[in-house]
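Before anything else, here's the structure in question.
Note that this complex is displayed minus one protein chain, with the remaining chains in position.
Presenting subunit A:
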Amino acid sequence: MPPKEESSKVTRRSTRSSASVTVENSEPTESHTPTIDDLTFGEESITIDAVLSNFPGRRSQIFDFIRLMGPLDCPTLPIMIYGGASTGKTSVVLQVLRHLNRPFVYSSCRTCYNPRILFESILNQLLLHRKCSLNGYSSAKRCDKPSDFVNLLREALSSVIKTLESTSGTSRSDKPDEKPMGKMVYLILDNVDLIRDWDKGTIILQFLFSLYTVLKMPQLGIILISGLPPDVYYSNMGYTDPIPLYFPEYSEEDLRQIFLRNQPNRKLYSAFLDVVLKPFCRVTRRVEELSTTFSLLFRKFCEPLDDLGISPNEDMKRRLYSHLKPLIAHCLNEIFRVSSHPHDGETRGERRQKASYSSENREELEILDFHMSTSAKFLLLSAFLASRNPATLDASMFDSTGGMDNRKRKRKASEKSMEKKEIAEQEAVMKGPGSFPLERLLAIFQCIASVGDSSFGEEDEEEENTTGYDKENNNLMSDILLQVSSLCDANFLIKSGSCPLEGSIRYRSMVSEDLAQKVAKSLSFPLSKYLYRR
């Protein structure tokens, strides 16, 4: 039977619009056809000292990695590099390969999110194929099964190695002092831990770990980079695990070195770090989380200074510290929050900062920082109340007197009932917010909205639509149902399972108490009166 080659061209359906528009086939810019040299890092090669100074605190890991890679053309067993996020694994690997000037193929399992894209990306790089408009942005070969991948990889690797062997024989006269490329190719797979969440991820992982033994090509070196330690990959089938290399989190000293790099005024910044680094390191040691907070704080730190180039003496340092100190405590609690207000001296931002200066205790800002319509706010509150209060108390809670009766039990609670109360409290915490049917939500909403109206008359600055609301209440039922669905989309309400007897949908409120308090404050609604506390 004659072989039928799989065409790599993508056949496009011609739609009416594309047929009518004549494609302007402008001369394609001289696209760079990749050569074997493109498999190396490409830029200027750097010395080992440059690599070491670029990565403070990673000295031993860099040397370990170079030793595991070995000298030129040295066969190597698969290596797995693992460590937490933003510990520098990918950058160290790539920079070391730039220093050693060896050809490699890099693929990340974050951008290649299923096996087919991963395999095709690796093959494209090895076959020196670049996706461009000429070939319709398609890959060189179509491959989505591991069996095809092994065959195609073997072919591609043999051709690459043959090219490498022929170029290594001839001396390279144009760059005499560059390191030779050698005859080995390295395959780097990044974010291997994401494969676990893929469809059939365990089979793919098993396949990747045994790729070296299946291929039996000593000219290939495999480097896997993973965010999780190797013991999460253990499965029933077992595999020969790769050689591990661990990147621990940075210590405080390393963090200081990292933050001092690229600073225009090192003395000033190091004085800043003296006061800031220790307390923030108690919360997190990750570089990406600390850097956003530090940039903000440094701006505040330098506010009293007129000249940012001076190196501070002791007196000035003390002054700057006292200026910064009240803000540190507040920022520690806001460390993971990226504020939506730019702090470039905008008046609104400054006003908020001044407000936080005055409140010395750690109070959350009481202002709701997104806009919701009044009916949506009332719906939110009624959903919150419906989730928190048991249904049996509705009648007493929402009667005409409004609010719970302050009928305090004067009897001292016995020990047994205290225990029962504690257990009930624990169970309530474990179960989370309760679910309620739609009718209960609407009933509570109607009660609250009428109560809220009566308190509107007193404060009449804040809202615009105060007086007309009561009259239009009866006509707004369809509008309210629309609000319910938009609250569901915003994840303030979620649909939980439906009651098997009645078949009506039940909802659950996902709003935290802080947010509910904020919303209630913005409506001047006495929320605590309606909240049932055990």
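Throughout what follows, contacts are C-beta pairs under 8 Å (C-beta built on N, C-alpha and C of every residue); 3 or more make two chains touch, one makes a residue touch a chain; residues count from 1.
The criterion applied here is as follows: contacts and distances are computed from a predicted model.
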Inset, instruction - One chain of this complex is missing from the view, so tell me which of "Putative UDP-arabinopyranose mutase 2", "tRNA (guanine-N(7)-)-methyltransferase non-catalytic subunit wuho", "Origin of replication complex subunit 4" or "Phosphatidate cytidylyltransferase" is its UniProt name. - result: "Origin of replication complex subunit 4"
Legend entry - Contact partner of the left-out chain, one of A:I117, A:I161, A:L228 or A:L296: A:L228
Inset, instruction - Specify the residue from the set A:R59, A:R110 or A:K145 that touches the hidden chain. - result: A:K145
Legend entry - Full-complex contact with the absent chain, from A:C74, A:I310 or A:L393: A:C74
Inset, instruction - Quick one: say which of A:I310, A:I335 or A:L393 touches the chain that got left out. - result: A:I335
Inset, instruction - Decide which residue listed in A:S91, A:S270, A:T284 or A:Q446 touches the omitted chain of the complex. - result: A:T284
Inset, instruction - Please give every residue of subunit A in contact with the chain that is not shown. - result: 1-4, 6, 67-68, 70-77, 84-85, 145-147, 150-151, 180, 203, 206-207, 210, 213-214, 218, 227-232, 237-240, 243-244, 246, 248-249, 251-252, 281-286, 289, 332-333, 335-337, 362, 364, 426, 429-433, 494, 496-497, 508, 510, 512
